[in-house]
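Remarks on the structure that follows.
Shown here: the complex without one of its protein chains, the others still in place.
== chain A ==
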């Protein structure tokens, strides 16, 4: 970053004595660069970079991780206050129960799972959506008796705009091949461990047990997998390009919500 051509030095007007050889003793105005802006005087332009992180991502999870640089940190707080939903792909495995709900933990119990069908799973998912829908309405702190509450509910825009426990706004099954299954979860204010706990509870509801094998965030507010940079592209040009591409999206989203 420091090797890139920096800002051109400021110019100033100084009155310098006339160049020797002309014989005149007078001051001539000349535009010279300010010495204070000389790279050797100033030093490297960037010595530290302020980088902030968006919503937390576990060690065992993967996916989109939003970082803000410099001014972006302030935008990060604004994005946090927008309370946008995040989308995760969660993979699970029936038949095992571990103490930390993932497949690397200590085994607690093994159960049978041949009675589980896709239909039963979808029924459980519908119930989860239903209870979370209620929680969504309750934690949004809107008086249910007002007309505006009704209109927001019709449009589906009621969301908790403050602190709230984790809420799942939508959940659906992408793949089901006994004993493995994959879910897509849209949620708010959650942690990855909570999602693993949800997988474990789905297993319990189906009278079996389940562990979570994979948690991958595919969308965080406005940032999707397409905007995210894979490990091979962690270099300056890609980062700068990505920042430029996202600026417009972030601005429109902030204006819409706040």
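Following the convention adopted for this analysis, contacts are C-beta pairs under 8 Å (C-beta built on N, C-alpha and C of every residue); 3 or more make two chains touch, one makes a residue touch a chain; residues count from 1.
Note that contacts and distances are computed from a predicted model.
Novice: Since a chain is absent, check the UniProt entry for it and pick the matching name: "Histidine-containing phosphotransfer protein", "Large ribosomal subunit protein mL37", "RCC1-like G exchanging factor-like protein" or "Sorting nexin".
Specialist: In UniProt, the chain that is not shown appears as "RCC1-like G exchanging factor-like protein".
Novice: With the full complex in mind, choose from A:11, A:77, A:131 or A:252 the residue touching the hidden chain.
Specialist: Of the candidates A:11, A:77, A:131 or A:252, A:131 is in touch with the missing chain.
Novice: Which of A:67, A:84 or A:153 sits in contact with the chain that's absent?
Specialist: A:153
Novice: Touching the hidden chain in the complete assembly: which of A:102, A:192 or A:208 does that?
Specialist: Selected residue, touching the omitted chain: A:208.
Novice: Just checking the interface: what residues of chain A touch the absent partner chain?
Specialist: 107, 109-112, 114-115, 120, 123-124, 126-127, 129-131, 133-134, 137, 144-147, 149-151, 153-156, 170, 172, 186, 205-208
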